[in-house]
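As you look at this complex, bear in mind that one protein chain is not there, while each of the others sits in place.
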Amino acid sequence: MSLIFEHFNHWVVVILMMIGLYIVITANNLVKKVVGLNIFQSAVFLMYITMGKVVGGTAPILAEGVTQYSNPLPHVLILTAIVVGVATTAVGLSLVLRIKSAYGTIEENEFQNKEDVI
Amino acid sequence: MTVLIDLILLAMLVITAFRIIYIKDLFSVVMLFGIYSFLCAALFVTLDAVDVAFTEASVGAGISTVLMLSTIAITGRKEKLSLHSHTFATLIVLLTGGALIYGTFDMPLFGLADNPVHEHVAPRYIETSPTEIGLPNMVTSVLASYRGFDTFGETVVVFAAAIGVFSLLGVRGKPTELLAQEQGLTQHKVLRVVAKISIPLIILFALYVQFHGDFGPGGGFQAGVIAAAAFILYALTFSLRKAVGVVSPRFVKYLAPVGVLLYASVGLVSMLNGANFLDYNVLAADPVDGQHYGIIIIELGVGITVFSVMLGIFYAFAGQVEKANVQ
Amino acid sequence: MFEQHLAVLPVLLPLIAAPLVVLINKPRAAWLLSTLFVGACVYISFGLVSATMDGGALRYALGGWEPPWGIEMRVDSANAFVLLTVSVIATLVLLFAKESIASEVAHKQLPLFYSAYLLCLAGLSGILITGDAFNLFVFLEISSLATYTLVSLAADRRCLTAAFRYLVMGTIGATFILIGVGMLYMKTGTLNMLDLAERIQAVESHRTINTGLAFIMVGVSIKLALFPLHMWLPAAYSFAPSAVTAFLAGTATKVAIYVMLRFVFTIFGAGYVFEQMNMEIIVLVLALAGIFQCSFVATTQSNIKTLLAYSSVAQVGYIILGVSLVSLTGLTASLLHIFNHALMKAALFMAVGAVFYRMGSVQIIAFQGLGRRMPWTMSAFTIAGLSIIGVPLTVGFISKWYLVTAALEQGNWLVAFLVLVASLFAVVYIGKVIEAAYFKEPSEDADATKIKEVPVSMLIPMWLLVLANIYFGIDTSLTVSAATAGAEALLNGSSLVGGVQ
Partner (left out) sequence: MSALDYLSAALLLLGFIFSLSGAIGLFRFPDFFTRIHASSVTDSSGAVCIILGLALQTNFDLVTVKLLFILFFLLLTGPTGSHALAKSARHGGLLTIPECQEKAKDGVS
């Protein structure tokens, strides 16, 4: 029983990652693909933050009377990763907009037919 | 008790994400994604990552959602039927998921203080950073000093995104070239009054977050996003034309590299003083003072770049929406 | 002062130049500034190669924080060698790009192009020299974002879908690497590569480490376009602006291969990856499958850029094949081929770019009769093509020689035989182009009077690469000794801990 609770976070993270990946692969619409990528990445962020948590600890900001802090390093890494994520999202969505104006559609099955077979 | 909250939030996350798979209405998808981000942020708070929660809320639920909404405003809000092979996707997902689950059985248990993660590198940050760097917020210390080069890279990533978006969508022209069409929510008197009250407050809050990040949650990145959000709100309620009149896209385009250069210049000054790149100890006679100066300046650099890039990206997207509306 | 900062300058110079270029906002000045900074990178890389030749390593603690608390840059003979390759290619492509890009990208966007180019170079150099696993991810994303931008700048609308596909695949790959690094961090508590290597040995239960290894290998394989995860590459290379293709073909996949080498040999240890996990069999099979499948597809293409792109995937297969042999000779062959393939592919793509500059097309029909009209370009293409095939007196021969030797060393006759057979495919696809250029009459609709040789500024970098192809094919002492030093550095990862200067 304790195994379930101790690993619950990890498993949920895995499920979320897989949902994100599934959306990326199956989505026909490019915007939805970007949403899927974001879900996938957020799940990874959750994995990092989960490992930084110490039960009974507090946020890593120095305070009187606190001896146990959670680990600040994963927080720093994920701050960086979130920024990377939004940067990718912005570039991806601008590509979607350009694709829309160039092809008139952002549904994958529709524009792939017009494209030369690579 | 926190475990219970944790479990409920996780369950809600899964439900939200699962729902997104099946919904074909993109507007709902984007809204659910915003909710997903907020849930993530709430979860980060329960996991003690307040800085991360702050960023996730402002970026994931804020900027990303706004960008996605402006995209679907142009591309339409319906996803058509998917023709992809779902068995292939299911196979890949099961394979990857299986590998991950296999990996989890060996993972250190959740939240124990003697996990390897907490033992090797992290104790130094927790124990000595308040004296070495002199800041109570350890996240800021690690972010800006110990791993300052990562943060420099992060600022450059934001800048790279701006280069990408500007070259793809173009930087908006001068205000005079714009279409005369008056946009904005002229009908919404209440909204405009409230926006007028809250915009100065938001900017004030951004400044607080910028300069108080050493002591509490916050820092250049969050502050930049919040400040950009104030101008985005202005553009949405009072028309893009007016917002462009206040902060022009050209100005934004030239401001973005300035932040990166400001960050780099701190490192170069360290080099001139004979130390390694981004070594703040040599910036003042007393190393702790030097750390403080260095961190304030680099956070300012981050704030400037993030603010200008986020606003610039919004202008680029909003310009596209405007163009689409005219056609 | 200069000496002291040698190890960080290859990243720092382009990172500072990129925002300056945007501020200047004048195409000519932007080009000049970029070339100056990138040229300086070449000079520094030479310095790094000579400083690490004796098997030592340069370490540079950023922010003055000693690792593993801070981030360190770490240059040994392996990454110095790849770094030199990357910066040389970057400089030559930049010289080539001045005319070529001006004809393919809108004038207003040129400063943004140069900025993205510099960011890409900075990202690639950062990946090469960083000694921190997470920092590697950050630089990976810098280079990736810049690459998506570069690919999408072409005039052909298909570059947009290619860039988007690349973005999706690239982001998944990078996120996989992030997952893997997270798992390593979870078990060891550190992110510094050397520190990781030491502490992984001490981990007793291996499941999480195994999963981390699997995710990192898959993520990197997407980035380096290992068969069957290569599907983004042909599209991206075919529709990107010519200069960008030349640059990416010479650098991006090479850097990704280096990342794989670094993770396998330095962090996990060859013994763990290959003896305990038996990865070499999977990698060997995939490499051979990639060589044959993509070489075959290349022979069927009529778009020459696509043809060369598939050839690139096949050549990646050769490099990975060398790694999978897990021997000093095999690894030397891989490193040599990283350098040599960069020389030949950049030259080939430049030649194709030159044809595009004059003809506005890269279909095989456009090449007909060009042997007489663009003699310099086509002879450059021919020599570089011979190099791809592996004709003696070119660098291609040297790579293949070492690869076959490595295979024979282990008594692996089959692999050696297959490598030679695969070269026949190269004869077919390169021969196709040469035949069109020299033995066919120009197609009638091409206006013969307009077609003439491209400007000298495009020919010079192209011919420098071609001459390098021949020079290093005859005098191999420099490249082979650098590659051997690099291979030794990778194989004896642990001994380097002591060998710090």
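Think of it as A, B and C in the order they're written, each chain with its own count starting at 1.
Note that in this section a residue touches a chain if its C-beta (ideal position, glycine included) is under 8 Å from a C-beta of that chain, and two chains touch if they have at least 3 such contacts.
Keep in mind that what you see is a predicted model, and the values were worked out from it rather than measured.
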For the full complex, contacts between the hidden chain and the displayed ones involve B
Touch assignment to the omitted chain, from B:95, B:112 or B:194, lands on B:194
Even though one chain is not shown, subunit B touches it at residues 185, 187-188, 190-191, 194, 197-198, 201
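Methods note: only the chains that are shown with their structure count from here on.
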Dist(centroid_CA(subunit A), centroid_CA(subunit B)) in Å evaluates to 13
In whole angstrom, the CA-centroid distance of subunit B from subunit C equals 32
Here the gap between subunit A and subunit C, centre to centre from mean Cα coordinates and rounded to Å, is 28
Residues of subunit A that touch at least two other chains are 17, 21, 30, 51, 73-74, 77, 80, 84, 87-88, 91, 95-96, 98
Within subunit B, the set of residues that touch 2 or more other chains is 100, 104-105, 107-108, 115, 117-118, 121-122, 125, 147, 150, 153-154, 157, 160-161, 164, 168
Subunit C partner, complex, touching residues on subunit B are 99-100, 102-108, 115-122, 124-125, 145-150, 152-154, 156-157, 159-161, 163-164, 166-168, 253-254, 256-258, 260-261, 264, 267, 270-271, 274-281
In their shared complex, subunit A is touched by residues of subunit B numbered 3, 6-7, 10, 13-14, 17-18, 20-21, 26, 29-30, 33, 36-37, 40, 43-44, 47-52, 55-56, 59-60, 63-64, 67-68, 71-72, 74-75, 79-84, 86, 88-90, 92-93, 96-97, 100-101, 104-105, 107-113, 115, 117-118, 121-122, 125-126, 130, 136-139, 141-143, 147, 150-151, 153-154, 157-158, 160-161, 164-165, 168-169, 215-217, 221, 306, 313, 316-317, 320
Given the complex, residues on subunit C that touch subunit B span 1, 4-5, 8, 12, 15-16, 18-20, 22-23, 60-65, 68-71, 109, 112-113, 115-116, 119, 122, 126, 134-135, 138-139, 141-142, 145-146, 148-149, 152-153, 179, 183, 185-191, 195, 199, 205-208, 210-212, 214-215
